[in-house]
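Take a look at the structure set out below.
Missing here is one protein chain; the remaining ones are kept as they sit in the complex.
Naming follows writing order (A and B), and every chain is counted from residue 1.
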Amino acid sequence: MTTFIARRLLQAIVVLAVVALISFTMFRYVGDPIENILGQEATQADYNELVDRLGLNDPVPVQYFRFLGKALSGDFGVSYRQRRPVTQIIAERAPATLELAFISGLLALTGGIVFGIYTAINRDSYLSHAIMTGSLIGVSLPTFLIGILLIWIFAVELKWLPSFGRGTVTDLGWWTTGLLTISGLKSLILPAITLGLYQLTLIMRLVRAEMLEVLQMDYIRTARANGLPERKILYSHALRNTLIPVISITGLQFGSIIAFAIITESVFQWPGLGLLFIDAIQFVDVPVMAAYLMLIAVIFVIINLIVDILTYAVDPRARGTQPGSTP
Amino acid sequence: MKHNINTMLGACAIGTTAMLIGMAVPADAETIRWARKADSLTLDPHAQNEGPTHTLTHQIYEPLLHRDMSAKIVPALAQSWAPTKDPTIWEFKLRKGVTFHDGATFTADDVVFSFKRAMKQTSAMKELLASVTDIIKIDDHTVHIKTKGANPLLPNNLTNLFVMDEGWSKKNGAADPQDFENGKNNHAVTNANGTGAYMITSRAPDAKTVLKANPKYWGRGKFPLEVTEIVYTPIKSPATRVAALLSGEVDIIQDVPVQDLRRVASDAKLKVVKAAQNRTIFFGMNVGDADLKSDNVEGKNPLADVRVRQAINIAINRPAIQKVVMRGQSAPTGVIMPPFVNGWTKALDGHPKYDVNKAKALLKEAGYANGFGITLNCPNNRYINDEAICQAAAAMLGRIGIKVTLDAKPKAQHFPLIKKKETDFYLLGWGVPTFDSEYIFNYLVHSTTDKLGSWNGTRFSNADLDKKIEGLASETNLDKRNKVIAEIWAVVQKEVLYAAIHNQVLNWGMTKRINFPVQPEDQPHFKYLKFNK
Partner (left out) sequence: MSKAIKPASDPTSNEDEEGDRTRLQEIRDNPIVHSFLKSPVAIGSALIVLLMMLAAAFAPWIAPHNPFDLATLDLMDGFSHPMVPNEFTGKTFWLGSDDQGRDVFSAILYGLRISLFVGIVAVLFAVVLGVALGLLAGWRGGWLDAFIMRVADVQLSFPSILIALLIFGIARGFIPATERESAAMWVLIIAIGLSDWVQYARTVRAIVTTEKRKEYVLAARAIGCGPWRIALVHILPNTMSSILVIGTMGLALAIIAEATLSFLGVGVPPTQPSLGTLIRVGQGFLFSGEWWILLFPALTLLVLALSINLLGDWLRDALNPKLR
């Protein structure tokens, strides 16, 4: 067990170092940060001087190691655009994204499980077909278009829900939340649907497929043969076995929900990390871009690690030499 | 009064002391909810020379004199100003009885301190004070500004130079403008203490800023001051911004996309107010290099031939761009200078007639009967419909045989191409905060040197013209100066260095509840706003 965890940890660190290298070096080539710092009225002399002061003339590896060294102590430098420490900006923005991602994930999970079970049990009902097809329509349109259509219908035409932002936000000092006010909750609805729709479809299909498979298993047949009530078979036996893989996959999906928030946040002007990242790309704000990518990688690696360790603890088969060999 | 508007990371306030942002604010007629594309970059008044940053700062801080809603220069912290007998010294009489938000009294010391702060190395405003050699306190309410040679246009440069409280700045370690490259995050970046009509109550950059009226503002009775609270939200996506206005979630947006003007104007509760903007959109051409990298002509630069540039100039159908791309929201022009600027004449402004045949003939004369191919660099997030303008121009040039490859990208990636002289054909827009031609010449016409011509992407260089441009700064005889300006424009126009397209028109969308004219520099000063009763 200890060696397994140690090996996984080591791998995680290597993954992070590689991500750091990639994100840092690559974004170095997008545009010119100096231009944005100085603005239109700067002279050539200002320009050259600033390049020197920021060390942008140093070889990229030197810049990378400087970056890595500071990153280890939590210092990602100062945003070229906002001129404030990146760590501080990220800490300010993270609650908005995490809250949105959490609500979307919850929506996707509950919606996915409920619809998944329904469509698995009533395989040939019209409603099942309608749900299956309807969910496909949701994933057959780009997210940004769904978001704009929702804004158009529910904010502009019906005026039911807000079109942008988080509404009234409560500041707890270390965290800002929109969950405690009516306007905050109303503001969450459209972005959460936009962001969660794809995952909901994914989970629903997964639950349906797993459920159908489990229902074919011998022990379910035995249970039926033994005259156990159908409800008990479905909800206590079949469902429990369906949900184990579903939960682990949902865990892994949380990372991509956060990443896909980029699009939802730009459509809804949601003041989170995704919007920050898109702004950073447009302004060539390298410290923010690099920190964001590192953060996404860290979140993903941690989730991966937890899922791996849990699987290892729960499922003895995973301890063999063939990790992940179960399809 | 000090307002810590930082999110107070780590200063973990427990639930009972939680600050409810915007919670206590009733939606009465005195709150104005305002949105635009971009947020202010910093509250430090001297750290950025940029429109949206100045807009927010103008609500909180004040300059000695400022441009009102019609862009006329009016007194602010200075009550009067005039050159002294010595033409290199300007005298400013300061307003009495003014206090900062924290209660400190405004005096000449604050002016001297602020100007010296704005001239420091880390200031972004220092270029505007480049001619200033010293600033001297005469008495508590009089200062003298001394310039290198006479500078008759000095007041024009001071409209965005904000005055801070010396005591507050020094006490909070903000005596120098914010120095970002060394990671300095001074107190003035997230806190503010001005003399302006509004005080900051909370601010989350790029998310939400709330201001409330300054009860002790000196201008009470002089300005409407009907707005008691301002809630400012930047909304980047144009569709979302318009949606927020249409759904009644904001009261005013500064940048209505031209295609949505009709929808906004036809809404029973909304109106669109427009005004000509102080900004010209134009194409720049590389006239100086012997060969171009981005064309398909070997060993020659087609743009070096003035006939080719003339052909391009008349092949662009400006009225069509105005009618379709801009939906009427632009004023076609033939010169890279908005009408506000000293030096503008109706004759210069007239744009050449769209004439495909003549353009083809000119190309043929220049030896390009079959046209040529070239890359057009274009920003896609800076000016109104910038990318669409480039697309339309590409199609129009296609008609005379010039095959344009369009390369459109965000401004952060587009502008360096111009400054590093890596583009041969590009779109640029230019506003003139000093309202004088010299500003245009310094940046766009003078050959590129360490100090001047940094935005001149044409590689045009004319020593004689350079000398004339440099001479403008210290020419005290305004008639003579204007004559030189006209001479310089004559050369720029004859050479067709730039193909001007149009001057932008500003469109503010707002609720009918308010009465607020559009400011030509796109600077809403909310103290002038009136509610329709």
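Simple rule for what comes next: a residue touches a chain if its C-beta (ideal position, glycine included) is under 8 Å from a C-beta of that chain, and two chains touch if they have at least 3 such contacts.
Every value quoted in this text rests on a predicted model; they were computed, and no experiment measured them.
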item	value
Contacting the left-out chain in the complete assembly, out of B:Q391, B:T434, B:T449 or B:Q493	B:Q391
Of A:G55, A:G69 or A:P142, the one touching the omitted chain in the full complex	A:P142
Option touching the unshown chain, where A:G255, A:P271 or A:P287 are the choices	A:G255
Touch criterion as defined above, residue of B:A408, B:V505 or B:L529 at the omitted chain	B:A408
Residues from chain A at the interface with the omitted partner, ascending	11, 14-15, 18-19, 22-23, 26-27, 29-30, 132-133, 136-137, 139-145, 148-149, 152, 156, 212-213, 216, 255-256, 259-260, 262-263, 266, 278, 281-282, 293, 296-297, 300-301, 304, 321-327
Where the unshown chain meets chain B, residue by residue	238-239, 242-243, 246, 257, 259-260, 262-263, 293-294, 317, 320-321, 323-325, 375, 377, 380-381, 387-388, 391-392, 394-396, 398-399, 403-410, 413, 417, 422-423
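Here is the rule we use: only the chains that are shown with their structure count from here on.
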item	value
Rounded Å distance between chain A and chain B, as computed from the means of their C-alpha atoms	38
Of chain A, residues touching chain B in the complex	30-45, 47, 50, 53-54, 77-78, 80-85, 88-89, 91-92, 96, 148, 151-152, 155-156, 159, 162-166, 168-174, 176, 181, 266-269, 271, 275-276, 279, 281-284
Complex contact set, residues of chain B against chain A	7-15, 17-23, 41-42, 47-50, 124, 127, 178, 180-183, 185, 189-190, 204-208, 233-237, 239-241, 243-244, 246-249, 381, 410-413, 415-416, 419-420, 443, 448-452, 454-455
